[in-house]
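Of the protein chains in this complex, one is absent; all others appear in place.
Here the chain labels run A and B in written order, and each chain numbers its own residues starting at 1.
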Amino acid sequence: MLDEAVGLGAVTVLGVLEQAYFSLQVIYARRKYSVSPPCISGPPEFERIFRAQANCSEYFPIFITILWTSGVFFSQGLSSLCGLLYLYGRLCYFWGYAESAQGRLAPLYFSARVLWVLIGFSAVGVFLSFCRVYMELDLLQALGHA
Amino acid sequence: MLDEAVGLGAVTVLGVLEQAYFSLQVIYARRKYSVSPPCISGPPEFERIFRAQANCSEYFPIFITILWTSGVFFSQGLSSLCGLLYLYGRLCYFWGYAESAQGRLAPLYFSARVLWVLIGFSAVGVFLSFCRVYMELDLLQALGHA
Partner (left out) sequence: MLDEAVGLGAVTVLGVLEQAYFSLQVIYARRKYSVSPPCISGPPEFERIFRAQANCSEYFPIFITILWTSGVFFSQGLSSLCGLLYLYGRLCYFWGYAESAQGRLAPLYFSARVLWVLIGFSAVGVFLSFCRVYMELDLLQALGHA
């Protein structure tokens, strides 16, 4: 099992490192703009960095969940690739949002699209597994013979 | 392993779709009530939708974690069923909260109760596995013989 998951594991570690980087940016921004916890409002520059990290944190569990569902039920290779694209999109989102509210949009659409691809992979993978397990029907093989 | 997890996988995909739906509702509400990021305060109608999504996002990783722990260590069927109930409860929570702060309470209690059931299942499952692995004691079998 482990052997089939090494790509997913690598993307997961990268994702955690990215979240750690975002958190550190918020800590630096809190110092730079003197916004002491528990306060969460301040100059727009701070609020954009704060919200960029909050938004990425909100999507992180969704991303990890769908990455592994897609990787385990559909294809490890394709899912890991999408995972890398998603993490790249989120990095651009964070940097873009830190610059201006407008700057978050293009990378947001990009990473959302990658997420939809992973959701599609997962749905197909779970459906094929369902047919195999509960209906004893191997659709891929059946299609191959047709 | 996969074959025993197809129900959990299906509930997981549904859960991710539900979170995507909540996010889209916040995006629509931001447009409707003209609350541009990084701002997070606005008219009460907006704030209720915003908080409903934030609250569901906060509980999503807890839900996914306990769903799989319960499914892997206790019972896939029962856990998937509870998972569906939880997702239904969260949908009612979101719609109820969007209507009024009061409207969130009944579905909140319902989904919290389902979560406690999943926590109970997980605790029992982990405890039984612990006895089996570290004390070489199969409690279920021992009880059956008693």
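Throughout what follows, a contact is a pair of C-beta atoms (placed from the backbone, for glycine too) under 8 Å apart; a residue touches a chain by one contact, two chains touch by 3 or more.
Keep in mind it's a predicted model, so treat the numbers as computed, not measured.
Set against the missing chain, the residues A:61, A:107 or A:125 yield one that touches it, A:61. Screening B:8, B:35, B:66 or B:87 for touch with the missing chain picks out B:66. For chain B, the residues touching the chain absent from view are 1, 44, 47-48, 50-51, 58, 61-62, 65-66, 69, 72-73, 97, 101, 104, 115, 119, 122-123, 125-126, 129-130, 132-134. Where chain A meets the chain that is not shown, the touching residues are 1-3, 5-6, 9-10, 12-13, 15-17, 19-20, 36-40, 54, 57, 60-61, 64.
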